[in-house]
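Notes to accompany the following structure.
A protein chain is absent from this complex, but the other protein chains hold their places.
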Amino acid sequence: MTKQTNTTIHAAVFGAGRIGKIHAGNLARQPGVQLKYVVDVHAPSAAALAQEHGAKVSDIDGALGDPEINAVIIGTSTDTHAELIIKAAAAGKAIFCEKPVDLTLERARACADAVKRAGVTAMIGFQRRYDPTFSALHARLERGEIGTPEMLVVTSRDPGAPPVSYIKSSGGIFKDMLIHDFDIFRWILDDEAISVHATGSCLSDPAIEEAGDIDSTAVTIRTRRGRLCQINTARRAAYGYDQRFEVLGSLGMLQAGNVRPTEVVAYSKTAQSCDVPEPFFLERYRAAYAAEMAHFADAIIHGTPVRTTVEDGLKALVLADAATRSWRENRIITLD
Amino acid sequence: MTKQTNTTIHAAVFGAGRIGKIHAGNLARQPGVQLKYVVDVHAPSAAALAQEHGAKVSDIDGALGDPEINAVIIGTSTDTHAELIIKAAAAGKAIFCEKPVDLTLERARACADAVKRAGVTAMIGFQRRYDPTFSALHARLERGEIGTPEMLVVTSRDPGAPPVSYIKSSGGIFKDMLIHDFDIFRWILDDEAISVHATGSCLSDPAIEEAGDIDSTAVTIRTRRGRLCQINTARRAAYGYDQRFEVLGSLGMLQAGNVRPTEVVAYSKTAQSCDVPEPFFLERYRAAYAAEMAHFADAIIHGTPVRTTVEDGLKALVLADAATRSWRENRIITLD
Amino acid sequence: MTKQTNTTIHAAVFGAGRIGKIHAGNLARQPGVQLKYVVDVHAPSAAALAQEHGAKVSDIDGALGDPEINAVIIGTSTDTHAELIIKAAAAGKAIFCEKPVDLTLERARACADAVKRAGVTAMIGFQRRYDPTFSALHARLERGEIGTPEMLVVTSRDPGAPPVSYIKSSGGIFKDMLIHDFDIFRWILDDEAISVHATGSCLSDPAIEEAGDIDSTAVTIRTRRGRLCQINTARRAAYGYDQRFEVLGSLGMLQAGNVRPTEVVAYSKTAQSCDVPEPFFLERYRAAYAAEMAHFADAIIHGTPVRTTVEDGLKALVLADAATRSWRENRIITLD
Partner (left out) sequence: MTKQTNTTIHAAVFGAGRIGKIHAGNLARQPGVQLKYVVDVHAPSAAALAQEHGAKVSDIDGALGDPEINAVIIGTSTDTHAELIIKAAAAGKAIFCEKPVDLTLERARACADAVKRAGVTAMIGFQRRYDPTFSALHARLERGEIGTPEMLVVTSRDPGAPPVSYIKSSGGIFKDMLIHDFDIFRWILDDEAISVHATGSCLSDPAIEEAGDIDSTAVTIRTRRGRLCQINTARRAAYGYDQRFEVLGSLGMLQAGNVRPTEVVAYSKTAQSCDVPEPFFLERYRAAYAAEMAHFADAIIHGTPVRTTVEDGLKALVLADAATRSWRENRIITLD
């Protein structure tokens, strides 16, 4: 809440849409942060977000060319991520980029290389790792509370499918939606995948199938040490946004459950009931979005490593790519 | 399940109504038990129950006069309990009697004296003490898991009021319904009551008020050591039979929750829901009724003391009587 | 998040302690609000809070004498509330005052009269009415989901007692702690109390008893229409801050449960467990504190009535006063 007087971060925000606004607001709330530029191809959006934070509207070169700028937030459309990451890295800026890094492994690798070469702080927006429930679970896992992790079951369901126009350019459900779940897998089981099996169906809307995609998936990953992971996803869960996972360990189990808007319990003649989960990601991960931006600011100010790197983004994409191939080719994909 | 060959208990059952049948069935299932007589003023009921268990129909003197009979179950109407207890005690039989001992303190005391004098095993049907949930809680309390008990909150609600004809001869809600809750208070807080405050209302059916009774009560008991107990009851809970209590102790809390028929959880567009509690006492306390009869048979066979004595029945009645006076006279009743 | 350009509220904050800082921060976050003055007898606290919000340090007369100031937040010690309310009302300022209005009925009444006479917006900080869980429950109750409310059971326990020095000047547990619960009673049962019975004990720390107070209470309230309320409180719940209530209605029940920091569930060899409740009021009612200040700002800007008036503060105090007398004099207090 308290702002320090010596501002140390001057940021430029690329993308003034829904997620850009969330990130901009969260970053602006950190002590020592000044939003200086907003960049968006849609001028009115850029202007509105800039005004809200006392920033100026600029363009890519203007923002990256200002030596005072030491941090950028990339919340633009996916196809622009790679170029912006590479340019920002070359300009020596700290980078926060929304997931996914890119839809192709090649360009995602180029991004990872670019930030490595530049030696800049670069973070991918896998916000779930910053969620209070998920991160508390991870901490308890690391403390050995359930021994060695052996099996992970991830349930990840959206309340409804996005427009088909979005789906067409999304890279498919595995890269668009499960990318988060693949990151959870890597984070929780802490081991390398050696095989991926994925299957799926289109059960909610034939238009998704016509667009070459599916809305329901079942993925199985096996790791080097024999740990197992099952992920089930759906684009449409009638009861809301369902975000759970559970880890079976040698000594017990840890579950991360849904978050509900209120703790009201009602009893009628026929049922005892409580709220359905938070409706979607903006509500469900509100705290996580705030925490990841605090983490980004901290990393810049203190020069500490970030917890979700471009490398992590790349590795999740490798799994999403393998799952896509497994589904399309109806075979088990072996990774090395 | 296994029946031993040398039968050691020959029992007579008084009362072939709903609760008499439950007790008879549960006692008959114990190893070494033979139901020999069924006694009921309603001949067809007696005959049916007798036939079910290979017993004979008899009358009070016939059953108590048979020297082979060493145990009786009293499940008749409340106004006959005292006489049967006193006669059975005089005849040297082990006694299981449904609650309450009697509606008057005087006669209940006479019963307690009679069984004491006779030295017979005599047990009152406070079945809740034998419920798996309640008795597990009590055991954990006794092991000191939450330190010293300080406060008890009892929620005890029926799914609907009995017929007004029943209410008229019930002795009033405190002696009829809360008698169980007063016993829970004594068992859990393990201290002597020094004051009782009770109030109540008739909110569901004016006929109950016309019968001189109420359907909703709020009782507070204070103990010698300053422990507090609040009991809230209602004759009508739209969602079923609500039987909960919680104990606050110096180191934590223990709650006894409701039991549900199934563990199905349903998610709809608007709610996450599970079953309402078991509908009423026969379902909710099925295991408790079986366990109390096993306890009774054990006590007879091994000559061990029973956990719910006629003295306990008398002491719960003292509290019910104090609560009744507190409500009627609108004052705090001091006990000594 | 968005701040409008035409600032319409210029506020002075009285009291720069823990709760004053919370309120100041929450008010400053509302659109159209400018904190202009901070007033506190402890100069460094005033200076720090003023600096945080770009405000100036002032004194009572300076702040109230500035015609630009149109709103004041009173977060000072209880004994100064009445004087500040009366002065601020006379100066025509909108008032937000922490509970309780005052420890005496006489001065609380004078405050209610003063704000009425002045016609100013005046709000008491019963933040629980603004809590997401509690207010959702209230809305469902008002929509008739459980029919007519008949019984309310309030469980309200602090994680630990405040210092005895605080207790000595607190006005006693009923005015200091249960004042919130009495307001919940009035809000939920929506009826006038006609009798109050309270008892209590000192079970955690003899120093509290020496200070003339208790740490555990059991209160029963009866309303004009025969509705019943039981409140149980404790200064010390080993497992944290326990804030629950449940309303039995003619058609069902609504419960407001505790809020937990995370939704992690752990399974070990011996137990399935989840988090204990949020540790104390700052965490538990974080959203409520923000929402009540948004409500205050809204009421000023739109000239709409507040939901928690000084009159509500007075009426809760009448109940706290009755409970105090009931406990001290060991009798039922009749209200008219």
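Order of writing sets the labels: A, B and C. Residues in every chain begin at 1.
Throughout what follows, a contact is a pair of C-beta atoms (placed from the backbone, for glycine too) under 8 Å apart; a residue touches a chain by one contact, two chains touch by 3 or more.
Fair warning: this is a prediction, and the values are worked out from it, not measured in the lab.
K.L.:
Of the residues B:256, B:276, B:291 or B:317, I need the one that contacts the missing chain.
P.N.:
Among B:256, B:276, B:291 or B:317, only B:256 touches the chain that is not shown.
K.L.:
If I consider the whole complex, including the chain that's not displayed, which of A:53, A:222, A:260 or A:284 touches that chain?
P.N.:
Counting the whole complex, the residue in contact with the absent chain is A:222.
K.L.:
Pick out which of A:234, A:297 or A:320 touches the chain that's been left out of the picture.
P.N.:
Checking each option in A:234, A:297 or A:320, the one touching the absent chain turns out to be A:234.
K.L.:
Thinking of the whole complex, not just what is shown, which of B:169, B:268 or B:334 touches the missing chain?
P.N.:
Answering carefully, the residue with contact to the hidden chain is B:268.
K.L.:
Write down which of B:16, B:86, B:118 or B:137 is the residue touching the left-out chain.
P.N.:
From the options B:16, B:86, B:118 or B:137, the contact with the absent chain belongs to B:137.
K.L.:
Spell out, residue by residue, where the missing chain touches chain A.
P.N.:
Given the touch definition above, chain A has residues 146-148, 150-151, 153, 155, 157, 195, 197, 199-204, 216-218, 220, 222, 226-230, 232, 234, 236-239, 242, 248-253, 330-332 touching the missing chain.
K.L.:
Spell out the interface residues on chain B facing the chain that's missing from view.
P.N.:
Given the touch definition above, chain B has residues 1-3, 25, 52, 132-133, 136-137, 140, 145-146, 251-259, 261-269 touching the missing chain.
K.L.:
Considering the whole complex, not just the chains shown, which residues of chain C touch the missing one?
P.N.:
237-239, 260, 266-277
Criterion: only the chains that are shown with their structure count from here on.
K.L.:
Which chain is in the middle, if each chain's centre is the mean of its C-alpha atoms?
P.N.:
Taking the mean of C-alpha atoms per chain, the most central one is C.
K.L.:
Is the contact between copies chain A and chain C built from the same residues on both sides or from different ones, judged by whether over half of the numbers are shared?
P.N.:
same
K.L.:
How many angstrom lie between the centres of chain B and chain C, each centre taken as the mean Cα position?
P.N.:
A distance of 42 Å separates the two centres.
K.L.:
Averaged over CA atoms, how far is the centre of chain A from the centre of chain B? Could you give it in whole Å?
P.N.:
Comparing mean C-alpha positions, chain B is 58 Å from chain A.
K.L.:
I'd like to verify one number: the distance from the centre of chain A to the centre of chain C, where each centre is the average of its C-alpha atoms, in whole angstrom.
P.N.:
Computed value for the inter-centroid distance: 39 Å.
K.L.:
Which chain C residues reach two or more other chains?
P.N.:
Each of 146, 251-253 in chain C touches at least two other chains.
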